[in-house]
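Below are the structure tokens for one structure; questions will follow.
Here the complex is missing a single protein chain, while all its other protein chains stay put.
Let's turn to chain A:
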Amino acid sequence: MIEVRSLTYRVGDADILKGVDLELPEGGITALIGPNGAGKSTLLHSIAGLNRPAAGTVRIGTLDPFAASGPARARTVALLQQTPVAVSRLRVRELVAFGRWPHHRGRVTSRDEDIVDEALAAFALTDLAGRQVETLSGGQRQRAFIAMTWAQDTPWMLLDEPLNALDPRHARDLMARLHRLSRETGRSVVIVLHDINAAAGWSDRIVAMKDGRVFAHDTSTALLRPDTLAAVFDTPFDVLEHKGRPVVVAR
């Protein structure tokens, strides 16, 4: 379980996070939604131990990501940032293999090799393994970075807007893959999404943030109501139902 208590993060005089309290149970996909500047990305970085907060605590199980050693933290939680360095001339397999680094720290075992192969297969990259990341399309490149994060083999995987710059087919494909993989492996995924319908379609629960705080936290169906969404985004929405799932339409 992830427990966030009274988390405050400050840049200069601006409070980006204003006392966030949040409990996320293990398993499934949690979507983090909210308007630009709500603090979603900052919260994700704080949970991953990369942003040291001004106040408050984070626990991932028993691990304190700010006190833990780098490798211990990196074996518990993996973060993929929003815009990974795009110009890498690493080959896809080399990139994905770096996900194993917190485990082997330079001494690669055959188990590491196997996990890299599995991650390549899980994200349909086996045929691209020898290609340089730089030469891939946007969708393939995003898959390669997510496969690296997957190969890190952590109980918690945090993805910051992974659907950015993906066309509908690749976005759907990625969400379906993550949904299936998290079911199969029991690993927990926290994912920042701007597409509310991607959250509606694939996530088990949604955390809506606004203005540096958690505004609402519930199952997808319970949270996606016109009044809640209107209050989070300050804009009117209709929520329809399609094949038993909510579909959100900006009015």
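The rule is simple: a residue touches a chain if its C-beta (ideal position, glycine included) is under 8 Å from a C-beta of that chain, and two chains touch if they have at least 3 such contacts; residues count from 1.
Simple rule for what comes next: contacts and distances are computed from a predicted model.
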item	value
Hidden chain of the complex, named as in its UniProt record, picked from "Cytochrome d ubiquinol oxidase subunit II", "Iron complex transport system permease protein", "Secreted protein" or "Alpha-D-ribose 1-methylphosphonate 5-phosphate C-P lyase"	"Iron complex transport system permease protein"
Identified contact with the non-displayed chain, of A:Gly70, A:Pro168 or A:Pro236	A:Gly70
Residue among A:Thr57, A:Gln81 or A:Asn164 that touches the chain left out of view	A:Gln81
Among A:Glu94, A:Glu118, A:Asp173 or A:Asp211, residue touching the chain not depicted	A:Glu94
Full-complex contact with the absent chain, from A:Arg5, A:Lys18 or A:Arg131	A:Arg131
Chain not shown, touching residues in chain A	45, 48-50, 69-75, 78-81, 84-85, 87-91, 94, 98-99, 101-102, 106, 130-132, 134-135, 149, 152
